[in-house]
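A single protein chain has been removed from this complex, and every other one stays in its place.
Going by the order they are written in, the chains are A, B and C; count residues from 1 in each one.
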Amino acid sequence: MSNSFGALFRVTTFGESHGAGVGAVIDGCPSGHAFPWDRIRAQLARRRPGQGKLSSPRQEPDELRVLSGVHPQRGLTLGTPIALLFTNDDARGEHYDELAELYRPSHADYTYEARYGLRAEAGGGRASARETVARVAAGALAEDLLAALAGVEIVAWVAAVADVDADVDAESVTRAAVDSSPVRCPDPQAAAAMIAAIDAARAQGDTVGGVIRCVARRVPAGWGAPVFGKLSAELAAAMMSLPASRAFELGDGFAAARMRGSEHNDPFYIDRDDGTVRTRTNHSGGVQGGISNGETLRLAVAFKPVATLFRPQDTVTRDRREVTVQARGRHDPCVLPRAVPMVEAMAALVLCDHMLRARSARAEPPSGATR
Amino acid sequence: MSNSFGALFRVTTFGESHGAGVGAVIDGCPSGHAFPWDRIRAQLARRRPGQGKLSSPRQEPDELRVLSGVHPQRGLTLGTPIALLFTNDDARGEHYDELAELYRPSHADYTYEARYGLRAEAGGGRASARETVARVAAGALAEDLLAALAGVEIVAWVAAVADVDADVDAESVTRAAVDSSPVRCPDPQAAAAMIAAIDAARAQGDTVGGVIRCVARRVPAGWGAPVFGKLSAELAAAMMSLPASRAFELGDGFAAARMRGSEHNDPFYIDRDDGTVRTRTNHSGGVQGGISNGETLRLAVAFKPVATLFRPQDTVTRDRREVTVQARGRHDPCVLPRAVPMVEAMAALVLCDHMLRARSARAEPPSGATR
Amino acid sequence: MSNSFGALFRVTTFGESHGAGVGAVIDGCPSGHAFPWDRIRAQLARRRPGQGKLSSPRQEPDELRVLSGVHPQRGLTLGTPIALLFTNDDARGEHYDELAELYRPSHADYTYEARYGLRAEAGGGRASARETVARVAAGALAEDLLAALAGVEIVAWVAAVADVDADVDAESVTRAAVDSSPVRCPDPQAAAAMIAAIDAARAQGDTVGGVIRCVARRVPAGWGAPVFGKLSAELAAAMMSLPASRAFELGDGFAAARMRGSEHNDPFYIDRDDGTVRTRTNHSGGVQGGISNGETLRLAVAFKPVATLFRPQDTVTRDRREVTVQARGRHDPCVLPRAVPMVEAMAALVLCDHMLRARSARAEPPSGATR
Partner (left out) sequence: MSNSFGALFRVTTFGESHGAGVGAVIDGCPSGHAFPWDRIRAQLARRRPGQGKLSSPRQEPDELRVLSGVHPQRGLTLGTPIALLFTNDDARGEHYDELAELYRPSHADYTYEARYGLRAEAGGGRASARETVARVAAGALAEDLLAALAGVEIVAWVAAVADVDADVDAESVTRAAVDSSPVRCPDPQAAAAMIAAIDAARAQGDTVGGVIRCVARRVPAGWGAPVFGKLSAELAAAMMSLPASRAFELGDGFAAARMRGSEHNDPFYIDRDDGTVRTRTNHSGGVQGGISNGETLRLAVAFKPVATLFRPQDTVTRDRREVTVQARGRHDPCVLPRAVPMVEAMAALVLCDHMLRARSARAEPPSGATR
């Protein structure tokens, strides 16, 4: 169960970094939807390594193969499981052989062995960010369903790298603006400073972390669920399942803890144009009691600095010797730019699942199937 | 599914604030464990309202009834579902009648109606913190299993209220120290300042939020799971399912985003005493790749200020009129002290579930059942 | 997880035979539906023991308490978990004390101890048919939703007892006809013979088994799911979860295994009246490829003879001694009449779940929630 996510739009991923391939099976995708090859490829391109000096030089074409679930002639989803496969073409196991016997600090090498007694040593195995290629593809499908069926739009961006913070208008920012800089920060001044910070770290064999912010616009009121199925809870789980994520905020997050209720509460009013219920402020980030209120959904995710350093570190081996390790091979000095489509994907998976779950919330006659 | 949590130690809660009662069904509790009445009652007492001027004067004895799952004579868990019931004795529906037609700002009134078309108006219905009494009881049972079977110890405390931050040693703090102040902050100076901040807010009909920190000690290496079943993801979901929670951190959390890899990485070494693998620092908070590494698990949860204010606020009614609302009745000016056992309970639920899940991680002959 | 059933209309039952009570939590009931007190009570009355000499004299009023999930003033479902509780009033633990140390043949005493190391000895504990009171209540709610939202009607009857077979027209039989005899067989001649067979067995301290047949009418085409979610698979699981059930058939069942394809196939035709696709025969029992085809759903369930005998039987004790046991207390000589509403309840749970699951089968804009 640990490798599946979602209740009705259920994604199961598989694959190790340097095995035959990675992929996903999506069970519960509604039928009759045009499979969005372009949207998926666009998000895969944004996630792909080798995009420039900011990211790892590993070359993976990330060619998407759809094994099932799409009508071969009509290109529509069938309602049956959609299996996606990405073969690992640029896997270079030999780079990693010397690492097989030791545990890289702040990687999952030791913990996987503690749990399973062995691990796929090459490239981090199952714990590699390579796994996220499958989620990004599944998330892009979810995003396409959200756009087509409910008009929802999701945009994420790099809001901080190291100690550089960006100033971005969450209500208006677009993906085009995000992609205008290689660091995926739509604030040009901050973007320049972020790139400088990444370069400075890399020059010292070091790495940096940062923060991604994400909005989902036009989420209708009434998505989410009580108690453990809260949007807040499932979005948190979604984001904290991403490699290197360390913290999650909804709406004002930690800043809310320092506010008074009179500052933080979002007063309701009636929109004169369409008679809908709106809030004058949005400290809640679009979610109240775990259910969407129709305002823009806002969240943030913090990523730790990349654990792989090109400088010596103390560590230990499987047979309990203390040694020193220094990375070679291909590694991002900063995961933030590539994590932008990952955050968008995870947000889309949660929202698509709740779009479907909302359909059974009320006692209404069934639509669809007739004799 | 939205009201259930956990895979093997699965808790389903039910109940509205002012209905007949609230409770939980725990499916998957291992058999043969002495049902921990004392531990459960102790945690319920810490969660109970009416503990003093810092919390709501609602008087609920929170008397625990165990309907099933415990051997009536021997007091041992049976392996069958354990149903817990708390009847609502001090429910005063009449206090809330005037609120039935309007949506209180930053409560779940509007969003529940958006989803379900109606709601249990009195006391917040299903969205009330009353629901957490069932989780605290279930969590105390989980905690007892963790202590008995694996020696795990969980301690949470109030780390911040409004703009007051406490200074607490996470490695050594005890529940006794936490409970030495009514605000459940083990730093006496900070505790006094927190109480002052709460009093100041209450005097103005206002409310405050804050931060709870939590540790779990002696979690063995190897609990957790890959990808979506990461401890980090499930702990985040657990904490973000608590009423009023707005943010979650594991280990250094948001601070990690500003560090370099060389600062944040936790170098491994071999413990000379017992030959185990340890880390010299613990920025990771005891979790790497979603799986425990044997160090102390550290997390934090931010809570927004209480939404119920004793001062006028703008809002709207069900029939789309703009009105003003001012709270009456019984409400906490600050949820933090009572949220301490809630955070402990949710941490225990996640860890107990993974303690059980770890049992099937490896290909070993089955223990237990024989002919 | 073992005590829960259903994906979207999810029922979790709890309780031992002679503990404080038994009950159910229903998570996922759509909101806004009038809680069907009368239908539930009617089905509970049909399940109740003490209905006459054919069944156990145990007197349980089976008074239904609804703890949550229903609007207290309006009587409508809230969309939140519906908790049902039946307290055990006529539990007579003392009758069973002598049985605590031995394993009754063909009961679950030994197997529960093999699994859990202990059991609730009195009355069969969790394995007692007492548990089914909660399912019957939950099933009656499901049935009411099916009737209100989709016009589905479910009727079950006793089709065989011992070697007596009834002749019943599955297309036209009604619950009134079923209830016209105490043995719940709508074929009067067969009913008389069944009663005689039950009386003859009882006179010898013996028991009998039998077969229940069940139809669901007006199930629309398109309910069900591929592969493991087939209606056939979930109905089979539902029925085989009932105490004493030993076999399941869909449509022609075992008889189909002896037919040729040319006999068994159901040719399609177009209904001249409404243009719908129909089948001229219904050997398939209304299900093809696991999905309903719009014809009457037909199934059968075989129940073994009651295991409790009022005559001596060889058995063993917990401490491995060979002894003789003879029942005392209150026990049905034949479970079939009371099992009729249980079979209806389980059919309703499966169909209601699939009614809700069908809502997310196709890519259609969401209904319901708007800003």
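Some points to look at:
Throughout what follows, a contact is a pair of C-beta atoms (placed from the backbone, for glycine too) under 8 Å apart; a residue touches a chain by one contact, two chains touch by 3 or more.
Please read all numbers here as calculations on a predicted model, not as lab measurements.
Checked against the full complex, the candidates B:Tyr103, B:Tyr116, B:Trp223 or B:Phe254 give a single residue touching the omitted chain, namely B:Trp223.
By the touch criterion stated above, the residues of chain B touching the omitted chain are 8, 28, 30-33, 77, 79-80, 145, 148-150, 220-223, 226, 274, 276-278, 294, 355-371. In the full complex, chain A touches the omitted chain through residues 1-4, 7-8, 10, 12-16, 18-23, 25, 27-28, 31-32, 65-69, 71-72, 74, 76, 78-83, 85, 93, 114-120, 122, 125-126, 369-371.
If you put the missing chain back, the residues of chain C touching it would be 1-5, 7, 13, 103, 105-108, 110-112, 114-117, 126-127, 131, 160, 162-163, 201, 206-211, 220-230, 232-241, 243, 245-254, 256-270, 275, 277, 279-280, 283-284, 287-294, 302-309, 311, 313-316, 320-322, 357-358, 361-362.
Definition applied: only the chains that are shown with their structure count from here on.
At the centre of the protein atoms shown, by the Cα-centroid criterion, sits B. Mostly identical positions are employed by chain B and chain C in their mutual contact, as over half of the interface residue numbers are shared between these two copies. Put simply, the C-alpha centre of chain A and that of chain C have 44 angstrom between them.
If each chain is reduced to the centroid of its CA atoms, chain B and chain C end up 38 Å from each other.
Each of residues 220-223, 226, 277, 294, 357-358, 361-362 in chain A touches at least two other chains.
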